[in-house]
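Every protein chain but one is kept in place in this view of the complex.
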Amino acid sequence: MTSVLLLVKISWRNLWRNPRGTLLTALALGLGLALLLISLGLLDGGHEQTVADGVRFGPGHVVIQAKGYQESNSDELLLPARVVSAIEGFLQTGTMKQLVRGVSPRLQATGLLSSAANASGVRIVGVVAEKERAVSLIPQRMIAGTYLSSDQHSAVVIGDELAHKLDVRIGSKVVLMTQALRPPGAQSKDDTGEEMHSTLLRVGGIFRTGLQAVDGNIINVPLPAAQTLLGVADGQVTQVALLLGQEGDSPMVARALRKQLAGDPVEVLTWRESMPMLAQILGLDHAFNYIMNGVILAMVGLGILNTILMRVLERRYEFGVCKALGLRPGQLAAMVVGESLALTAISLSLGLVLGLSVHYYFATTGLDLRLLFRGGLPPALVFDPILYSRLSVNRIVWSVGIVFIMATFISFYPALKAARTELPGALKVL
Amino acid sequence: MNGRLIQFAWRNLWRNRRRTFITMAAIAFGYVMLLFVACLMAGLRWQMIENGTSLVMSEIQVHAPGYYPSRSIQKTLGGRHGTDVNVMLTAIAADHRVYAAAPRVYGYGLLSAAHRSAGVELMGIVPDEEPKVTVLNSQIVKGEYLTARLPKGVVMGDSLASTIGIELGSEIVLLTQAADGTMGNDVYTVVGIFHTGLDAVDRGLVLMSVAALQDLLHLAPARIHEVGIKLKDITTATAVAATLQTQLGKTFPVQARAWPELAPELAGYVQFNRGVTFVLFFIFFLMAVIGVMNTMLMAVFERTRELGMLMALGMRPIQIVGLILAEAAGLAVASLIVGAALGVPVLWYLQVHGLDLGGATGEVVSLAGVVVGHLWYGRQDFPAYVEAALGLAVTAMVSALYPAWRAAHFRPTEAMRKV
Partner (left out) sequence: MTFGRRGKRISVLVLWLAMLSAGRVTYAASKQPVRMTVERLANLFSSKSSIATVKMQIVNEDGQRDLSMKIWSLGDRIIVRITDPPEEAGIAILKVGSDIRYYLPKSNRTVKVPPSMAMTSWMGSDFTIDDLMKESFLARDYSVSTSFEGTRGGIAVYEYTLTPKPEAAVVWGKIILQIRQADAVPTWQGFYDEDGKLARELTFSQYKTVSGRVIPTRLVMQPADKAGARTTIDYEDIAFDVPISEGTFSLPNAK
């Protein structure tokens, strides 16, 4: 027991006999860890962002809709208002509240939007402005006017392609015409007498997302107006879209909701299920991150090996003296390992401080990718050019742990070399 | 003098083999990692682009000038201006970079079944040619793709089918405004239903044969709206489009556009991806700087006596700096060569065999018969490789600067006394 304590003491003092060298090395390793944390943060952030960008133009990370809607895409399948309340209520509770960033009920249908100059088929999305802001990206892509607000009852927000086609601007009159949604089951064989409703709206805002399918097709109107127009009674909606803090929580939130709503004729889908095309595209992205993590770790590991090996090599003389004084090879090896661990511990502390600070900066201010492109980015960049770093506590603990373990194992080789120091060769000076 | 210095530097490197090898290993390994990353990133980029273009759009599209953005059915290739579409198709296929080219016709119409109707986009294709250019045919979930033996068959998305209430074998009516202004209409049979997962496509696209659509639109058989092209190597898209536009334009005016113009959101993703690669590279360089600088610093301190002696023997500080830098340069070059040599098999493997990500992707789901985490091919990105090499070389040199400066400031007498 005493020998272990002694070893620790000696290891520690050894480190500080060359304070500059030790600090330099610790700094070097610490920087390595810091870089690991930074790159993990940026990669995770990039992935998270790519997913978010994709789902925010659609049904969000998790979506609740009437059973069968995904399959049939029939606008007549609606969620009853009580389900919507149940969802909203449930998501206010404890854990859910932490995970969910936005909840937006929407009513969707197709219709015709006309102006004095032209008309076009559109996809109507009736929303509650404040809630939609937390989920959809459209409110952040306004290029003229403002997004909907709760006090506007007859405003509509359209894409710039649509605005161009209809030759309208902010304040222009447009007429939205659509057919009332029939409740399923009330389908008659002969569709006579279906009520068509028209309503006057004014263009309150114009957005540009860069996605033709959105800019030329989608319009946002206030939910109550949509419900009236479509003859939907009692607060029914097509879907409730959720935006989460972390994409990774999607399955869990979906499961919790399914349990909560068991017995209701609903389907709860994660974005991978509701947007399989996106999932396919992003599956690669996800896998890529794993590989990147591996590569970065490998480089950090190599750095550690390099450093420790160098230290061992440069201290041949010292080890020779130790051995000459009677230190056994095993003890010498233990000493080296002990030093490495101590060094790693110091490095990790430095690295954590540095890494987390930089991560914090990138997490709040973000890294503007535009700085990297002297040639300029394409004008309608769909993806947000500012990359925000994301690090979960999990990740940090995992990284520190892995590096520590890696350092331990890596130090075995140099320790072995130290143990094998040959006398009298090592004592030769120069 | 310089030559001698370089010789000296080189020999210095090999006098302490172990140290040299360790540092070389670090740089070489770093380089292999960078090659690996660049190759994978390029593979990821292009796979995304291929996914995006292979469904319906195709990699290059050729139209009559003025067809976009109004997409007037009058603006055809062939027909009015006496152009010959077959000649054009042959000319396109003759370019060795082209894998396949397929003619298409487009229209808009009302699709009506027993109880309901909907406005749809009509796309006329050649059943034998189109699958060489796009993969919509592999997305059929019910029934079959178009074939030559069912000339009046149509294929539509599942959302559309369920909205209208159509099954396989149903008859539908298509009504459109024909090219001569009259109401083109006819009856067709639904032979297949597809699912792409793209709402706009599943809800709004109806595929039929070119001949049938030309009939419906009262367009002469020689008239088409577009030629969709698939290339052997998608990275050549912009170049081939430019070539085609010039070349074909000599006989008849056309507009050839590659996917970056057709799908700017994809192009946007590519830029994003490049940005992330760049950031990663930068981080790796930093790691390399640390490693190399650390090593070189150690080496310099280790050689204090030696360097001190050199100075005592008359070497000037500036020459010491030169010596260290030359050593660093030599080290870098040697390492990069080794790294490149090691990297070649890795890159080859990535490109030819790919990386099987079956296990590593965790929560990935298999949908519509397409497995999400699957075989992932790398693609060569030579500009990135060169950039990485240059970056590492510069890094090595820069890392050596501080140690070299320190070395130059040794006081010979003190240095020689170091143990």
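As written, the chain order gives the labels A and B, with residue 1 at the start of each chain.
Just so we're on the same page, a residue touches a chain if its C-beta (ideal position, glycine included) is under 8 Å from a C-beta of that chain, and two chains touch if they have at least 3 such contacts.
Please read these numbers as outputs of a predicted model, since none were measured by experiment.
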Residue among B:A94, B:A114 or B:A341 that touches the chain left out of view: B:A114
Among B:A93, B:V141 or B:V187, residue touching the chain not depicted: B:V187
From A:L6, A:A116 or A:A324, residue that would touch the chain that is not displayed: A:A116
Touching residues on subunit B - with respect to the absent chain: 70, 72-74, 108-110, 112, 114-121, 173, 175-177, 180-183, 185-187, 204
Residues of subunit A in contact with the chain not shown: 110-112, 114-121, 171-175, 177-179, 189-196, 198-200
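Here is the rule we go by: only the chains that are shown with their structure count from here on.
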CA centroid of subunit A to CA centroid of subunit B, Å: 23
Complex interface listing, subunit B residues touching subunit A: 18-19, 22-23, 25-26, 29-30, 33, 36-37, 40-41, 44, 47-48, 51-52, 115-116, 119, 158-159, 162-163, 196-200, 202-203, 260, 264-265, 267-269, 271-272, 275-276, 278-280, 283-284, 286-288, 290-291, 293-295, 297-299, 301-302, 305, 355, 357, 360-365, 367-368, 370, 372-374, 376, 419
Contact footprint of subunit B on subunit A as seen in their complex: 21, 24-25, 28, 31-32, 35, 38-39, 42-43, 46, 50, 71-75, 121, 187, 189-191, 210-211, 213, 217, 248, 251, 272-273, 275-277, 279-281, 283-288, 290-292, 295-296, 298-300, 302-303, 306-307, 309-311, 313-314, 317, 367, 369, 372-373, 377-378, 380-383, 385, 387, 429-430
